[in-house]
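With one protein chain removed, the remaining protein chains of the complex are shown where they sit.
The block that comes next holds subunit A.
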Amino acid sequence: MSADVSSRSSRAAVAFAVPLFLALPVGVGLIGVVLPAFGYLPALGGDAFSLKPFRHLFAQPGLAASALLSHASGLVTTAISTLGVALFLAAFHGTAVERIARRALAPLLAVPHAAAAFGLAFLIAPSGLIFRLLAAPFDLDRPPDLLIIGDPFGLAMMAGLIAKEMPFLLLVAFAALPQADPRRRMQLAASLGYGRMAGFLHTVWPGVYRQIRLPVLAVAAYASGVVDVALILGPSLPAPLAVRLVSWMNDPDLSLRFMASAGALLQLAITGLVLLLWFVGERLVGRIRRSVGAGGWRLSGDGALRAASCIPVALSGGAIFFGLFWLLLWSVAGFWAFPAILPPSVSLQTWGRALESAGGPLATTFLVAILSASAALVLVVVLLEARRRQFRASAARAVRLSSVMAGLIYLPLIVPQIAFIFGLQVTILALGLTPSLLLLSAVHLVFVAPYVALALADPWFAVDPRYDQVAASLGHGSLKTLFRIRLPILTHAVLTALAIGFATSVGQYLPTVLIGAGRLPTITTEAVALASGGNRRVIGAYALLQTLLPFLAFTLSGTLPRLLSGRRLAMKRR
């Protein structure tokens, strides 16, 4: 038995080592930011601690506006996305509308932020689809002179973020719903006379929200420190803080890096404040819900509100679908003047040129994505299996990652990327490493692994532990049981997790720009770089190419299991 106890403690060590390993870059990166922020970076001649970088930072024109933009973007994006998800589920859970949304929105997981932002830009720009449709009734013969893309309040930027994040959160919530026992709770609420929406929001939503809270916080952190969407849709004078930080960090004048590091700490504080305010908001909403519930307000006639509740989700889903379609049209359009809704002539010229120049970046994107996603899968499987074996079989269905483990794994998603990637870049320079595919994949791994863990943890712990016991009693060791029983049973979940990891890597902009140092262009960095040029045909082609890789990954992950185990009925239901 003592051997058993020691192997259990080694499993506990593994179960903690993996999250620590994944969170380590955040710690290293933060140190690499804090030191230069206070003037210490010997490589660039900073030998003494000082507050000069901060003085320099606060002297920048429009800094307060930049900070405020970042802050507002974090809060507004998260609040509207979460509210939209809650209203949609409350109105439509268990209906045909929900089933349609499930099917229609699932492919949106594959659309990277940048492509979604470009699509939205093509719709709402003065010369975009909406104004072309309005041209006839309002008698417009040229695009109206309006500042829509890059408006000073960042509304277009927030709209772009919401369009991408609301479907994402809705898909996460779909996965979380069954554990909140919605059917019986809704029936109970209905039998007490509650309307559908009130019943859902009071009895089911709190349980759903508790499960999707980490992704929600990740959205808040992402939106407050976003760079790619801000470059495409956001204001430029002043730009949100993170955008300005990147330009300082990449400035040929290396002394600006001290100020950039100080700015990264400011970004950390801004995101911290967003999260803090979000926590306060959570409590507030919880209190309101309780007091409304205690009042017994049934809201039984909620028909009109229900109908209206599909608008946010329909708008954001529609924006991405129509946006992608519009990107496609532009990529094949010949000459296409303003009021025409469809291009009068079509050519493949753009694609010919785009494919020629995009080959290298596509290959880089693919290699980095497959490397980081596979490495993440191995790490996550090691972690989940070690964690599972810490418990006795009878508890297996209740096994979760501990909150410390989950916190460490998700840390790279909650700390704004820019705050610690700067430091990683500095550390990499200090170590004398040069940008390489392997290095870039390693940095992507930090952001890919949390999503792989998020996707795989629940299915992993849900497999009946007695399967493992049966295999053991038949004389098979644990490795063989893992490869012959557990992984095959989880084929679908494993491939989905792999595809999610792959898509996450493809969409990474900031780590790729900063760690690749311009020497490892991916399809994403190339597409975002086109934003300033304004050549719509090329943008259309690149944004679609950027969507293509993750889309293929998801298609494969959906069809491969059917091919591998197509004969087995029970596997189809998984």
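Quick notes
Assume contacts are C-beta pairs under 8 Å (C-beta built on N, C-alpha and C of every residue); 3 or more make two chains touch, one makes a residue touch a chain; residues count from 1.
One rule holds for everything that comes next: contacts and distances are computed from a predicted model.
Missing chain, UniProt name from the options "ATP synthase subunit a", "ATP-binding cassette domain-containing protein", "N-methylhydantoinase A" or "Branched-chain amino acid transport system permease protein LivM": "ATP-binding cassette domain-containing protein".
Between the chain not shown and the residues A:R184, A:R466 or A:R519, the one that touches is A:R466. Only one residue in the set A:P143, A:P206, A:P488 or A:G558 touches the chain that does not appear here, and it is A:P488.
Contact between subunit A and the absent chain runs through residues 1, 3-5, 8, 391-395, 464, 466-467, 469-478, 484-485, 488-489, 491, 565, 567-571, 574.
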